[in-house]
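As you look at this complex, bear in mind that one protein chain is not there, while each of the others sits in place.
So, chain A:
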Amino acid sequence: MSIQNREAFLDKLASRLRRERRTEGVERPQWSVTPQEEVFKGMSQDELVAVLEKHCKVIHTTFKRTDRAGLASVLNETLQAYEGKSIVTSNDARHQEYGITKFFEEQGDQLDVHVWDAAIGKENQKIAERADVGLVFSDITLAESGTVTLFNTKDNGRSISLLPRTFVAIIPKSTLVPRMTQAAKHIHQAQASGQDVPSYVSFITGPSNSADIEMNLIVGVHGPVKATYIVVD
């Protein structure tokens, strides 16, 4: 770990600003307005689900809603729609809790499921690259923008949501917040209390897209070409 040329560089900035160098004692001011706090303030979880559902149309994402009992069948239906035979997913305790582990076991030979395994290193990426479907749980879900937030760790590689042809996010209703403000606040507070932010945080909003050719919207560029969100009550 190295830091090179810092002192001269920053001394120069301080001199341009016509003051002594500052290395401590700077506090963020109280901002005069905080409009970000007002968006969807006081909404219930169900109201936030409605906001999310509406916005899924804008971001070309299929929206589904079910409860724990219905999750297996909704997942099955989604996999069929995507002709998903091979699946890569995170090594996540919630799979057991939500009955997904059981569903995969029941499917047996019908599905080729790879659970992220830190021990096999880069091999995970190769499997993800070939997979039809990447399946993850949303850690924080932003209703306003239709965004799933993923804290990527050694058991939950980012490749899962990135390399497969399609992307399925399971969204526990409790993970819904109004917007990015609440996710950022959560991370900021954790960081301030000495808990390091994961080395990758991904805010994913629907499938990848581009408008670089004559401003035509093309859905599906480098990342997944299709996406489904399944909200679980």
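Here, contacts are C-beta pairs under 8 Å (C-beta built on N, C-alpha and C of every residue); 3 or more make two chains touch, one makes a residue touch a chain; residues count from 1.
Assume contacts and distances are computed from a predicted model.
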{"item": "Which of \"Ferredoxin reductase\", \"dihydrouracil dehydrogenase (NAD(+))\", \"Multifunctional fusion protein\" or \"Lactate utilization protein B\" matches, in UniProt, the chain that is not displayed", "value": "\"Lactate utilization protein B\""}
{"item": "Contact set of chain A toward the excluded chain (per top definition)", "value": "1-6, 8-14, 16-18, 21-24, 26, 28-29, 31-36, 38-39, 55, 59, 118-119, 121-122, 124-125, 129, 142, 144-147, 152-154, 157-159, 162, 179-181, 183-185, 187-188, 191-192, 196-216, 218, 220-224"}
